[in-house]
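Removed from the display is one protein chain of the complex; every other protein chain stays in position.
Residue numbering begins at 1 within each chain, and the chains themselves are lettered A, B and C in the order written.
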Amino acid sequence: MGGPMALNLLKSDHKVVAYDVMDAATKAIADAGAEIASTPSAVAQKASQIITMLPNSSHVEEVYMGKNGILESVQDGSILIDSSTIHPASSKKVAEAAAAKSAFYMDAPVSGGVGAAKAATLTFMVGGEKEPFEKAEKLLAHVGKNVVHCGAVGNGQAAKICNNMLLAISMIGVSEAMNLGMRLGLDSKVLAGIVNTSSGRCWSSDTYNPVPGVLEGVPSSNNYQGGFGTALMYKDLGLAQLAASDMNAQTPLGASAHQIYRMLCEKGYGSKDFSAIYKYLSESE
Amino acid sequence: MGGPMALNLLKSDHKVVAYDVMDAATKAIADAGAEIASTPSAVAQKASQIITMLPNSSHVEEVYMGKNGILESVQDGSILIDSSTIHPASSKKVAEAAAAKSAFYMDAPVSGGVGAAKAATLTFMVGGEKEPFEKAEKLLAHVGKNVVHCGAVGNGQAAKICNNMLLAISMIGVSEAMNLGMRLGLDSKVLAGIVNTSSGRCWSSDTYNPVPGVLEGVPSSNNYQGGFGTALMYKDLGLAQLAASDMNAQTPLGASAHQIYRMLCEKGYGSKDFSAIYKYLSESE
Amino acid sequence: MGGPMALNLLKSDHKVVAYDVMDAATKAIADAGAEIASTPSAVAQKASQIITMLPNSSHVEEVYMGKNGILESVQDGSILIDSSTIHPASSKKVAEAAAAKSAFYMDAPVSGGVGAAKAATLTFMVGGEKEPFEKAEKLLAHVGKNVVHCGAVGNGQAAKICNNMLLAISMIGVSEAMNLGMRLGLDSKVLAGIVNTSSGRCWSSDTYNPVPGVLEGVPSSNNYQGGFGTALMYKDLGLAQLAASDMNAQTPLGASAHQIYRMLCEKGYGSKDFSAIYKYLSESE
Partner (left out) sequence: MGGPMALNLLKSDHKVVAYDVMDAATKAIADAGAEIASTPSAVAQKASQIITMLPNSSHVEEVYMGKNGILESVQDGSILIDSSTIHPASSKKVAEAAAAKSAFYMDAPVSGGVGAAKAATLTFMVGGEKEPFEKAEKLLAHVGKNVVHCGAVGNGQAAKICNNMLLAISMIGVSEAMNLGMRLGLDSKVLAGIVNTSSGRCWSSDTYNPVPGVLEGVPSSNNYQGGFGTALMYKDLGLAQLAASDMNAQTPLGASAHQIYRMLCEKGYGSKDFSAIYKYLSESE
């Protein structure tokens, strides 16, 4: 994700200093003109607008607050845009540490996947104060299409995990309804057409239908390759459950969706698009 | 439902002969010019295009195939449009009996509720042969806005129960996501706005949001009055589960939705709009 | 099931007249001295104590109330012991028809499987009036070990499906707890030992543990062969759901268990012992 985003910044005439634990990951952007730094701290010395994209809370805390981390050298007034999808409580912790160093941390997780990263059409859900948000908005306009201010720090993560929990529930629901309808004798395109013009209408049905042959250009019509991986959806569903437990918020279907995506990972579907739940649900042996 | 439909037929210059077990139900349409018959059989003697709207499979089987039922006197070539929401297997049984009497039975369950019945904007999901469908389509154009041919007899029921199972899953999912997001600090309108322009987009969020204050003119902003009752959604979810069992179709979230709506009925929500699941899920005592 | 039961009746000096749709099924008992009749009605002419064992409600209704069925020729005062596992409402229907012919029908579904049928150690859960029950009790003592009067007709089915719904929930629960504990580092025998002397104690753990190697002589230690098949448990769970829907009884875990056993059938586990849910839950690919 970070690579395509850096490339889009270079293309829009920004000077880019980059760091990644994996040298291979930085090669492509080095070739395109980025300067490669040796640590996150070294990046912070040279850049006052920083975007991070990391897998987990522990990585984020390490890269910002650990040895040779961003906050060791961060310049006053820097805006720190963290596009990782992590626990909202983690974002708040890093934001506090950044504020103590006169820097402005914002959680800005994305939606859209690698395709949207390349095409600069990502959606960013941002949590942070007004002024830093406005600066971030300007910068992110070069790597995304939609930059939404969701409220205080942590609210970007909250918006993303709530949307993705609903998305998973929706995708499983469409898979169940399509499979049932088809077993009852309905043609898949006829049923999708009815749902899409009725109260069952949703993105999972009208834009990303999981049944092969209903829509072109979506993973279900390409053997579930590409898209948004099952393992990534499983990660997001886990973050939603942690947040729900913190808040004692009832999530009966969200908890079931989390279990279902865990099962898909355990049964070898981890690298397939998350719409492969349809394949799993509909196949009989 | 039948009353408003009959009134719309009278308004569009059709001659109407009607029957209902409850005299009170026929009074309004008698006043508007309909002739009242004493049995379903008497209706069949006078009308060769018949619309039925009944609560359950057993009522449908009684009214068509029972003593003094429609099929006792049905005229050859009659089209029989059954807008009840019942088990697909039941519709097929009545269709067979009708065919034996040279009449054409179609299942044509509706979507839209009492409001759409009055406004003649109902959606009909029809199962039956091509020619009878075309005749039904002409007639139903006066009581509805959308008349969809779903395939053979039984496919109308199938389409409806699949859509409504997905709708229930969707509504519960939106309720869970909104409640979680709001407890995490997100403003309800901001979150709904994000979902509605993201992959979580669905009718339950953008057209019928269950959170009070997000949309005007929907039951959630009117104390969950009116709309599509919880008890009716519970009925449809039960039909979906019966069909899924017949087909051994996996419906983990559909089965949970069925249990959730049963609980709502048991806890006194039966007459509230089905979006009241949000109220139930979000309230703490 | 019927075969071993008939053999045990012959062994205990009863005269047996038998009928089965499949000739092959009656060969073994014919060799052992039973008379083979050509229809259920023919059996009823010769026997005033009849035991039936059939797969579904429709079979039971056909065999008792259909053409050449038992009730066509049943002798006054006959006791009719139906050991099929079917919908309680179905049993009540047949009981009514039998009463109209002065015969006494009882539902008497069994527990124990083929092994207990051979060893004459079956448990019968009987619904019916006191006197017929007492006669049935005498007869069934030759084919079973436990004959319990559960109340009126239908209560035998009710007891069985309630016990089996709880059994399925229990077996899935033990599988989840054992898998989790073992992944956390607990030895399977140590964990089973703790559970069996704590509040988690249950038959599924102390008598039929689903983890290979914990107990000898149970299907889990024999590649899940034999025992009580997944497809049969799935059938019983479906009957429990139908009954729960009739009564609007909340069964969140029972409904999930039904979906889980449906999935096992769809994924090829139908002929394995129902404890194979452990294998399914614990395996990663």
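Going forward, a residue touches a chain if its C-beta (ideal position, glycine included) is under 8 Å from a C-beta of that chain, and two chains touch if they have at least 3 such contacts.
Keep in mind it's a predicted model, so treat the numbers as computed, not measured.
Counted over the whole complex, the shown chains touched by the missing one are A, B, C. Checked against the full complex, the one of C:A47, C:M106, C:L167 or C:V211 touching the unshown chain is C:L167.
Note on the undisplayed chain: of the listed residues C:M1, C:A30 or C:V148, the one touching it is C:V148. Contact with the chain that does not appear here is found for just one residue of C:V21, C:A119 or C:I194, C:I194.
Touch with the chain omitted from the figure is made, among C:A47, C:L139, C:V211 or C:A240, by C:A240. Panel shows subunit C; residues 88, 111, 123, 125, 146, 148, 150-152, 154-155, 158-159, 161-167, 169-170, 172-174, 176-181, 183-187, 190-191, 193-195, 197-205, 207-208, 240, 243-244, 247-254, 256-257, 260, 281-282, 284 of it touch the chain omitted from the view.
Panel shows subunit B; residues 266-268, 283-285 of it touch the chain omitted from the view. Where subunit A meets the omitted chain, the residues involved are 238, 241, 245, 248, 250-252, 255-256, 258-259, 262-263, 265-266.
Throughout what follows, only the chains that are shown with their structure count from here on.
If each chain is drawn as a node and touching chains are joined, the picture has every node linked to every other.
Annotation: 50 Å between the Cα-based centres of subunit A and subunit C.
Centroid to centroid, with C-alpha atoms defining each point, subunit A and subunit B lie 38 Å apart. Within subunit C, the positions touching two or more other chains are listed as 266.
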